[in-house]
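Missing here: one protein chain of the complex. Every other protein chain is in place.
Let's turn to subunit A:
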Amino acid sequence: MSATFLGMPGSFPNNAEKAVQNSQLRYNLRKATHTIRGRRASVVGELPDWQELRAAGKAIKDETLRHLDRYLLQLEEAVTDAGGHVHWARDAAEANRIVTDLVKATGETEVVKVKSMATQEIGLNEALAEHGIAAYETDLAELIVQLGDDFPSHILVPAIHRNRAEIREIFLDRMGDAPEGLTDEPAALTEAARLHLRERFLRSKVAISGANFMVAETGTLVVLESEGNGRMCLSLPETLISVVGIEKLVPSWRDLEVFLQLLPRSSTGERMNPYTSTWTGSAEGQEFHLVLLDNGRTGVLADEVGRQALRCIRCSACLNVCPVYERAGGHAYGSVYPGPIGAILTPQLRGMGSDLDASLPYASSLCGACFEACPVAIDIPEVLVHLRAEAPHGAAERAGMRLAGWVFGDRARLAGVQRLASRLRKLVPKRLPGPLSAWTDTRDLPDIPEEPFRDWWEREERHGRP
């Protein structure tokens, strides 16, 4: 059973320091982020209307959020008309209770799951386990994470911190039916996972999923995936339960023409992901339950600056371009949402009561690469600055100080912080505010570098820094 992030200790700088010392992790992360970044750039470059798609995507999500109440009611009606059942959950505990009761009503004690960040966010697997229900993750990376009793570290490739030899060890130790003589070839490891899960897919009666999109107008849910485990979970079991954040909505069927272009290209860097499934209510006679999850989202919606985080379509493009993420790794963020989006979403969803959550708005050099990459144009640096102003003083100050030392440790991070300084200048003219003020009290602000950070970064990238 994979652990959840709920209540994970530490602070971002603490966790980041540990991660930076792990050279395997750094190597894997660097390889992953750079590979996907390259693929994304090439398929995005193919579309002459990328910026128009991006503008439409942003506006469609803003329109959804502006009238979220109306669209949710429309969705509820459409799903119900199509034979589905809609449930509403204010928080994690309520969602877990609803799902547990639904599974219990089927009499089953095992469920298959397709990768869903919402169910990780609420700790559903653990909640089900308390009631004697075993939840089996079926995404290859999630399987690796679950068998390894581990945390996911990347939205798209959750097991990116594991290399093939480690994965082989995990399979041999924990899978139970791993073939003898299993090698560490990716094809052999994949085949082992296929055989391990096939039997389970064919006999499972209940599946739990999330969704990438829900269409208010038609009541349709949409799941994008690569492996086919999504199709297995969505179409074979008699009962399907989907747990979906209320912000995953789009108003009309037509809106998918925008997001089915934005998401695959931003995410895996493909023209299209191998499989996309859509279904409306009860499909092919299946029993269908939709659990609509708030769990802090309405609080985010109430913040005029912060609410743009709810546009996020979880593509992970911002992770792959982030210099801080590349060094710190996903675990440092202490949440199911890592990287730049996690740095703005987690403190808003959970509040900034813990040291970790209060330190997250500092987990960035504000270089702006995330904003440029984001297919729905979330101005992550703007939200970070906004949250820094709101972070509780003591905890954030301690965390910020620690991070300052780490950030200023090399020129890339230093250059990024220049941008922070300039963004904040209009707020506090002479010294850096909040946690960084103590630092500026004892040191001069560094000189402005001769060239803009982005230019420097791109030049260094081309020459392949170690």
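Here is the rule we go by: a residue touches a chain if its C-beta (ideal position, glycine included) is under 8 Å from a C-beta of that chain, and two chains touch if they have at least 3 such contacts; residues count from 1.
Quick note on the criterion: contacts and distances are computed from a predicted model.
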item	value
Listed names "Lactate utilization protein C", "Anti-sigma regulatory factor", "Molybdopterin dehydrogenase" or "FAD-binding oxidoreductase", matching UniProt entry of the absent chain	"Lactate utilization protein C"
Chain not shown: contacting residue from A:T276, A:S316, A:S335 or A:S359	A:T276
Residue touching the undisplayed chain, where the options are A:N229, A:S316 or A:Q348	A:N229
Hidden partner chain, residues of subunit A it touches	28, 31-32, 35-36, 48-49, 52-53, 55-56, 59-60, 62-63, 65-69, 72-73, 82, 88-90, 94, 138-141, 144, 157-160, 163-164, 167, 186-187, 189-190, 193-194, 197-198, 201-202, 215, 218, 220, 226-229, 231-232, 234-236, 246, 253-254, 256-258, 260-261, 268, 270-280, 283-284, 292, 294, 298-299, 301-302, 304, 307
